[in-house]
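Below is one structure. I have some questions about it.
Of the protein chains in this complex, one is absent; all others appear in place.
Note that the chains take the letters A and B in the order they are written out, and that residue 1 is the start of every chain.
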Amino acid sequence: MRRWGLAFGLGFLWAPILLLVAYAFSADRIPFQWGGFSLRWFAALAENERMLEAAWLSLRIAAGSATLAVLLGGLAGWALSRLGPFRGRALFGTLAGAPLVLPEVVTGLSLLLLFVALQGVLGWPANRGALTVLLAHATVGMAYVAVVVQARLAGFDRSLEEAAADLGASPFTVFRTITLPLIAPALAAGWLLAFTLSLDDVVVASFVSGPAGTTLPMLVFSALRMGVTPEVNALAAVILAVVGLLVGLAGLILQRSRRNLPGAG
Amino acid sequence: MRRLLLLAPPWLWLLLFVAAPVLILLAIGLAEPAEGVPPFLPPIGWEAGHPVWQGSGASLATLTEDDWYALAFLRSLRVAGMSAGLCLLLAYPMALGIARARPSRRLPLLLLVLLPFWTGFLPRVGAWIGLLRDGGWVNGVLMGLGLVQEPVPLLYSDAALLIGMVHAYLPFAVLPLTAALLRLDPALEEAAADLGASPFTVFRTVTFPLSLPGAAAGFLLVFIPAAGEFVIPSLLGPPEAQLVGRVLWDEFFQNRDWPLASALAVALLVALILPIRLFQRLEAKP
Partner (left out) sequence: MADPLLRLEGVTKHFGPTVALDGLSLEVQRGEFVALLGGSGSGKSTLLRLVAGFEAPDAGRILLEGRDLTGLPPHQRPVSMMFQSYALFPHLSVFDNVAYGLRREGLGRAEIGRRVAEALAMVRLQGMERRKPHQLSGGQRQRVALVRSLVKRPPLLLLDEPLGALDAGLRERTGFELRAVQRATRAAFVMVTHDQAEALALADRVAVLEAGRLAQYGPPQELYDRPATRFVAGFLGAANLLEGRVGPDGAVECPSAGCSLRLSEPPPRRPGEALTVALRPERIRLLDQGEALPPANAASGVLRDLAYRGEGWVALVALSGGQVLRVVLPGVASPPPPGSPVALAWAAEANIPLAD
């Protein structure tokens, strides 16, 4: 029974994706109807200026926010896992985990109101756009990275770090030579996670962005509202391929690193 | 001391970008709508050197008096509940399949479940649009097989909405459930079988009760974000079905009534506090 359930579930998840990729190569104007093999929609994508601009913008925002997310989320995850009770730990933990459970519309709206308030009080940010989207995405990404780092740190116990200290390493050296290498895979996976989340987000970006900051998802969303076109299909196929590759990489990194855990594998 | 210094960047960031926005949200919910940019009057203004209350409870009043908003809330909670329930139904056999598989197969199977989630949310919704359209793939197959003469209206319906939701959120339900099932000691199920329980009875009396926390976590992990979901209902759902996410978006972008949108957001948060606390409590248990 369960094997059928698993097969059905996986089929349900994958069928639309595989169909989408297959029909991206269809020459027919009408999406999801087969008209012979063709790459014309991919070619059309490459010539679509607006789309290429949005894609480039999204990639830069994603990379920037992911990097920020890893720095902040790494510290947050490490603090929650290794610092023991410190003042305000409960609040810190709640705030760090909030973006994970808040509905996107709430996150988006509240961040926009923040930027507006800041503008009123400080005069910055003068214009909302790529920067504000980057900051918003970093905030959300940080929550995910913190979770991944915490999970990774939970997997090996303090005795490694304590042994290093006992052998004469200062706290910073311990962090540099022991902790960091061990959580590096989690940080890498976290970066990829935050990156794909940023590339995928439409709600938060719509709220906090401005006139010059149209991201790719925002573009795709407004296109989809009007119905599916073959270009959108082809675009979806490309996004799928890129993200799929990144995720496969993350999975490989995590799997290979698991062998380094003491007592694992 | 040095360690506490390391805490400073995330602390400050969280206070500025998580705590402050929520507080501002609360404040704006109490603001008075106005013309201009931004389209509201700050609830606390300065006049002749001292703060003055300019806020109004008008938005809150609208929410409570106008039935429409309450209906939108209830509809959202109902859709979220159904989506979470359907996800769990499908997730159980999947999680059982993964947990029982050979250890070498487990990670690839999990990746297969997670990968769709990571391949971009919009493309997948787009795929469903293409599939369910009147001129789309499903109708094409149905008509091609001669089962129907005319295209069946599948898109822009409650069914399409639920399909889209389950497709998007299924991995969220599978993961905690799989984790819970993996933590189960296989000796317990063997002991039950040894004492005479048929496979289904083993599931009913041992596996299911002991995996309940994982199932609850999976349910909540879908329910909480689904309650405020906006993209899927607007792309796949019926136009008349107003869900909270959509209402908030429209109030904000179309009516430019920021205070009302904020009040709605706060109401949504309040409605979700209980499920969120429940979820955190479930996750805290080892």
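Rule of thumb we're sticking to: a contact is a pair of C-beta atoms (placed from the backbone, for glycine too) under 8 Å apart; a residue touches a chain by one contact, two chains touch by 3 or more.
Computed from a predicted model, the values in this text were never measured in an experiment.
Asks: For the full complex, can you list every visible chain touched by the one that's not shown?
Replies: B
Asks: Specify the residue from the set B:P103, B:G196 or B:P239 that touches the hidden chain.
Replies: Residue touching the chain left out of view: B:G196.
Asks: Consider the whole complex, including the chain that is not shown, and state which of B:D67, B:E150 or B:D185 touches that chain.
Replies: Residue touching the chain left out of view: B:D185.
Asks: Thinking of the whole complex, not just what is shown, which of B:P9, B:P51, B:P153 or B:P209 touches the missing chain?
Replies: Residue touching the chain left out of view: B:P209.
Asks: Contact with the hidden chain only, please: which chain B residues?
Replies: Spelled out for chain B, the touching residues are 185, 187-188, 190-199, 201-202, 205-206, 209-210.
We adopt the following convention: only the chains that are shown with their structure count from here on.
Asks: Roughly how many whole angstrom separate the Cα centroids of chain A and chain B?
Replies: 17
Asks: How about chain B: which of its residues touch chain A in the complex?
Replies: 2-4, 6-7, 9-11, 13-22, 24-25, 28, 38, 42, 90-94, 96-98, 100, 107, 109, 111-116, 118-131, 133, 135-137, 140, 166-167, 170-171, 174, 224-225, 227-231, 234-235, 244-245, 248-249, 252, 258, 261-262, 265, 268-269, 272, 276, 279-280
Asks: Mind pulling up the chain A residues that touch chain B in the complex?
Replies: 1-6, 8-10, 12-14, 16-17, 19-20, 23, 30-33, 71-73, 75-76, 78-79, 83, 86, 88, 92, 95-99, 101-107, 109-111, 113-114, 116-117, 120, 135-136, 139, 142, 171-172, 196, 199-200, 202-203, 207, 217, 220-221, 224-225, 227-228, 232-233, 235-237, 239-240, 243-244, 246-248, 251, 255
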